[in-house]
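Quick one: this structure, given as structure tokens, is what I'll be asking you about.
Every protein chain but one is kept in place in this view of the complex.
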Amino acid sequence: MLILQCPYCGVMADETELSPGGEAHLTREGPGASDDAFHDYLFMRENPKGVHFERWRHAYGCGKWFHAARCTTTLQVFGTYKAQTTEPPKDIRDRITKARPGWTWRDYA
Amino acid sequence: MSYRLQDRGRLIDRSDKITFTFDGKTLDGFAGDTLASALLANNQMLVGRSFKYHRPRGIVASGAEEPNALVNLGHGARMEPNQRATTTELFDGLTAVSQNRWPSLDHDIGAVNAHLSRFLPAGFYYKTFLYPRAFWKSVYEPFIRQSAGLGRAPEEKDADTYEHFNTHTDVLVIGGGVAGLTAAKAAADAGAKVLLFEQTAVWGGRSPVDGGIIDGLAASAWVDRTVAELEAMPNVTLRLRAMGAGVYDHGYVLGYERLTDHTPDKDGPRHRLWRIRAKQIVTATGAIERPLAFAGNDVPGVMLASAVRDFQENWGVVPGKRMVVATNNDDGYRTALLLNAAGVEVLRILDAREGGGGELMGEARNAGIRVDCGRGIGKVSGGKRVKHIQICMTNGTGGAMEEIACDGVAMSGGWSPAVHLWSHTGGKLLWDEAQAHFLPDFSRPPTGADGQAMVRTAGSTSGPMELAAVIQDARSAGADAANGAGFKAKTSKRPSVETATEAPMLPVWQMPGRADYHLKSKSWLDFQNDVKVTDVELAAREGFESVEHTKRYTTLGMATDQGKLSNINGLAVLANALGKPIPQVGTTTFRPPYTPISMGAIAGEARGEIFQPVRKTPIHGWLDAQGADWEPVGHWRRPYAIPQKGESVHDAVMREVTNTRENVGLLDASTLGKLLVKGPDAGRFLDMLYTNMMSNLKPRRCRYGLMCSENGFLTDDGVVARISQESWLCHTTTGGADRIHAHMEEWLQTEWWNWKVHVVNVTEQYAQIAVVGPKARTLLEALGGMDLSADALPFMAWADGKIAGIPVRVYRISFSGELSFEISVRAGQGLALWEKLMEAGKVYGVMPYGTEALHIMRAEKGFIMIGDETDGTVIPQDLGLDWAISKKKEDYIGKRAQARAHMMDPDRWKLVGLQTLDGSVLPDGAYAVGEGINANGQRITQGRVTSSYHSPTLGCGIAMGLVHRGPDRMGEVLEFPGTDEKTYRARIVSPVFYDPEGEKQNV
Partner (left out) sequence: MSDVKSVTALGGKSFGGLVRVAEAPLQGMITVRGDLGLASVKEAATGLTKAEMPATGRIETGAEGAIAWMSPDELLVLCAYADAAPSVPKMEDTMAKDFASAADVSDARAMFRLEGALSREVLAKLSPADLSVEGCAVGQMRRTRLAQVPAAIWFTDDETASVICFRSVADYVFALLKTAAQPGSAVGLAPAG
């Protein structure tokens, strides 16, 4: 049972109060995108063992989308942050580096 | 024979005699008894039959680890199978029936399996029932089903109620023995909020029986004092009959509280499932004694040594008058000493160790008990109870050195920490050579959201079995938990503890060590599932090297006790057979729940009326009173039809269609989603969401729109009304309101967060009533209040006003092809307006209609329905909806996807109408077949039916379907094989069957 803190309302929300939204920080491809780029946008995901960035919505609460950085094996949560960003904030990445030196995810490390 | 002693039994109240039945026999017991102790008091040693060989089985253990004493409890609506007698508290009127025997426990036909045991080895089923293949269905499966399963499934609906309870705590302590109490006290002293669970009905765990002196008090007195101290603390909650069932990630724990099992007449729920969120978890679940594997160790009367003394001290019952104790460790001596003190004859202590035990051995000898060292049991004889034992050398081949007559055996193979809860969420284990058991690896604990240790073990769960070490371990576990939860643990005085010093134990996995096949084949590991030493050895020989595979092949540890007694012995035998060290073989995975929990507790409140939420419109009650035939649409209930008295549902549907087409009908359309989209960027936003243009819709006008997913697939449709310069009201499908609301918020919050758009879900603020049919306008005009003429309110326009004095918004839109007004009214006045419409409409023949009439009318018009014509793989272009896809827009959600090669493929299945040649109704979902077969040997298909109805308007069957290149094949006849063996022939036609020019709706 994941328990994540919603960065908007501060509530420690139980997994059953949240709805999952898959991988975070995808860049939308629209008309004009090549077939390959659009294919990757629709279907290709990281599926890592370890550090991961995900989207969650506080569906049974304030209704806001947020991001969570967590470890998919131990479920350690490195932090949650607001969704209005295109990349993981530096303080979150620093915290991950402290807990998981040498981590990588996509182009982040 | 087993019997009750006169001067033992600290938990029973001899002044409170109660009556119960076992297999129909009426027996007596005392308040405080368990079913197991009461059965033993009545000399009922035989309590069940084993699963495979139907061997006679007696009680082995005294608690949750009991594998044999499983009974059907209660009857009728309160009947429950597989209830453990050792954890069932006796109450007046309890009825228990033994299991897995026929016709009776004493005379069981299935026992013939025991004589065939040589032919029923591990994997027997896999090997035997394979061939001939044809035998599986008619011969093997019925036979296996007949003999499978313990107990019988209840046939009636459970009469009891159950509930969940959510709670948050700093520290949860599971286990109310000396360790749990100590840990709870340490955590509570630090100021933490503590919840303490004990699975049995009494505090103290083993200590009141096992003895020892703590702080100068006898263990039981110390327990009483500590419980009283904890009860006085406002930050501590104590619960008896509450088990820690499972530990999950982030401190989530399921607890199982049994409230009325022991007092069935009491009000309230029977079980409560606790859903606990704990910052820190301490498991003080103790240790479980291991049986010894010797031939005949399953004969009734052979019990765990700890269970023998539990039964004597707690309930005053003993399994025999002349007992033998077999042990490989000092703890077994405690049983011998207590038996002796109670006046039970202890014929012999057989200590497997050449050097014998420590202080307790001296005490035993001083008490006059004969102790034989380096000796064990070669064989127990007796059928339904112990008669003789053969004494052998620990490491011999089993040659009997001596045979003695006795009627009970207490065995102790050493103790294994109950590491289940530690392991549930990833805690790792270490093998302890000295004690021959697995214990928690504290360097690899279960971790929480912060990456720090979340579960700690206290007392013998951590490994130490001696009282002083147990208490010391529990003190630090409690303090660590408090610190982990953010408190500062105090240092307190270390309690003084007096207990006997013990000699090291000796691992014994087979007694005698070099037993022959015959003896091993009678040495049980898993009592409930009938797994013997030879079965595990066979599995090893046949190549099952992994303990997980061996478990599944032999069924070791797969019974309802989940291997609490058999696990370590079984994997030690496997390790020996494989010639590997035990830690290399490892353990099987510990999974929740710790012991079985009731299905009712899992369901909690979610049964009957509140199994699932049922959403109701303001008009629901009225329709229900009229006898509506309900159908679920999402969580809503919508009327499929509203049959009149004596009318069939089908006839009602036909009448509703005809009446709506000829007069006027009312539809409760309140369930349609209504999303208010507002703001300076709302138009731009809606242009991205819908395939067509919404920003250029004029205020007071409506437009039908399509919404796709980013995959291009059609996901919702509905009418959009422009309310003002900056606001639009988007109607969604009934099932789509919450989903589309979430979809809009997702794009606004995560992609276009600078766009100034607000979305408010006002679905339930309004009831919506569709007034449909040629007399719709007349009816509304009769109620008065608004000009609804074609000039004032043309088709696809809306207006605010009052009807019958009620403020409304009227949308002139049509999903039926008739003249139609959808009237939106605040929900609190929805029923009032509906009733006024029904009343005023009488003279015009108004009738309510349901969703099936709605479906037929839309199908007659060729309108698609999300979920019928779409299934998550259909794009708007497949449905001939190109007219609703803007060519001007640079982008909309789904646009790029619809340009992918296979989306543009002319070979896609596309929407057409289908009309049977004979006027019959095509089966919904039927496939049109083509020539030939595919690679899987299936008929080639070239289309399928997506909607199919009998149209009362046309007097024949009409259907829509997706057909390969359908629109290019007008007039062709396709064949649809039905599941009724008939083949339906239907012609491809236009999907618009009725009023193609739209003359009826536009008046």
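Residue numbering begins at 1 within each chain, and the chains themselves are lettered A and B in the order written.
Criterion: a residue touches a chain if its C-beta (ideal position, glycine included) is under 8 Å from a C-beta of that chain, and two chains touch if they have at least 3 such contacts.
Predicted, not measured: the structure shown is a model, and the values here were computed from it.
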Touch list for the missing chain, restricted to displayed chains, reads A, B
The one of B:His164, B:Lys580, B:Lys889 or B:Arg985 in touch with the missing chain is B:His164
Among the options B:Glu155, B:Asp267, B:Asp905 or B:Glu997, the absent chain makes contact with B:Asp267
From B:Gln390, B:Thr534, B:Thr550 or B:Thr617, the answer for touching the chain not displayed is B:Thr617
Touching the hidden chain, out of B:Ala453, B:Leu623, B:Leu831 or B:Val945, is B:Leu831
Filtering A:Leu26, A:Leu42 or A:Cys62 for touch with the omitted chain leaves A:Cys62
Across the whole complex, the chain not displayed is touched by chain B residues 161, 163-169, 193, 195, 234-237, 266-269, 272, 275, 277, 605-606, 609-610, 612-618, 635-636, 676, 678-680, 727, 756, 758, 760, 762-766, 802, 804-807, 826-829, 831-833
Even though one chain is not shown, chain A touches it at residues 8-12, 14, 16-17, 59-64
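By definition in this document, only the chains that are shown with their structure count from here on.
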In the complex, chain A touches chain B at residues 1-3, 14, 19, 21, 28-33, 35, 38, 42, 55, 57, 59, 63-65, 71, 74-77, 83-84, 99
Given the complex, residues on chain B that touch chain A span 248-252, 277, 426, 447-451, 710-711, 742, 745-746, 749-751, 753, 890-891, 895-897, 899-901
